[in-house]
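Can you keep this structure in mind? I'll have questions shortly.
A single protein chain has been omitted; all remaining protein chains appear in their positions.
And now, subunit A:
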Amino acid sequence: MTTLSSPLRTTTAATPPSSSGPRRRGRRAPREWLRDGGLSTLVIACPMILVFGVFSWFPIGRALVMSLQETNLVTAPVFVGLDNFAYVLQDPLLGKAVANTLWFAVLALVFGYPLPLAAAVLMSEVRRMRGLFSALAYLPVVVPPVVAVLLWKFFYDASETGVFNTIAGWVGLGPYPWLQDATSAMPSLVLEATWAAAGGTVIIYLAALVGVRTELYEAAEVDGAGVWRKIWHVTLPQLRGVLFITLILQIIGTSQVFLEPFLFTGGGPNNATLTVLMLIYDYAFGSSLGGNYGAATALSLMLAGVLAVLSAVYFRVTRPWSS
């Protein structure tokens, strides 16, 4: 990070004199604009403006409007005020979906937050073959998520000869129902999701550990600190920033979980793995409900509101660290 940000800072300091030419105060004549290459600049900006305009800015604006409308693809949309929000808030499934999503997020933190940190700290002490360690840790991240889910679905086979049940059988446990039981379904989903994502977190921690100021370790040793106290009082405080980043990123990621519940369980058994994003999907594209675009956008805006608060906090806190 330090190597990345230092050249940026020097250039931003050096830029004002060169940019003073084209950015003059007041309106310029169109001819002058043309002569300064304004047209070619606009042409070069076109891909960005068009692609963002049509596929990002326009749909975002449309989401705000659609949440207040009743939209079906046959008749013209009608404004219905806050009816869509009321509909979503009165849906008995909403509470279930929110609770499940929170449960997923909590489990994902329990499974996936301390472990990568411990692994990264241990890996940072490796002197040889560190590349091998990080490559192995990152390997699951590279497996396409759909393949990972389908593979784990087979591993979770509830019969006695299922892969995980065979392993559990070696130590005299099981067989477990895994995905087929309302209580164990969600932890099973989180276990796979953690397997698929933890490697990325490990790499982020490893990169951050390189920046830890090592002279403090010596100071701690002089004061007679052992390994644990060095980790607790020197390493972890310096990782505070990154620990916070991964925490927020993980919460934002897990609150939008879709692939695992959709492909593993379809939201079942008995809605035990129905998440907020699955409910949005069901409103808009599901076979039984379906076509309720207004409710779907209303719910997605509410979710986005919660996430926006989180990311605002995140940007606020991380701004001092990045440039």
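List of remarks:
The rule we apply is simple: a contact is a pair of C-beta atoms (placed from the backbone, for glycine too) under 8 Å apart; a residue touches a chain by one contact, two chains touch by 3 or more; residues count from 1.
Note that in this section contacts and distances are computed from a predicted model.
Candidate names were "N-substituted formamide deformylase", "Carbohydrate ABC transporter permease", "Vegetative protein 296" or "Chemotaxis protein CheA", and the UniProt protein name of the unshown chain is "Carbohydrate ABC transporter permease". For the chain missing from the display, the contacting residue among A:L34, A:V78, A:A99 or A:A308 is A:A308, taking the whole complex into account.
Across the interface with the omitted chain, subunit A contributes residues 1, 4, 7-8, 11-12, 14-15, 18-19, 22-23, 37-38, 40-42, 44-49, 51-52, 54-60, 62-63, 66, 71, 73, 119, 121-128, 131-148, 150-152, 154-155, 161-163, 166-167, 195, 199-200, 203-204, 206-208, 214-215, 217-218, 221, 227, 230-231, 234-235, 242, 245-246, 249, 252, 256, 258-259, 262-263, 277, 280-281, 284-285, 293, 296-297, 300-301, 303-304, 307-308, 311-312, 314-315, 318-319, 321-323.
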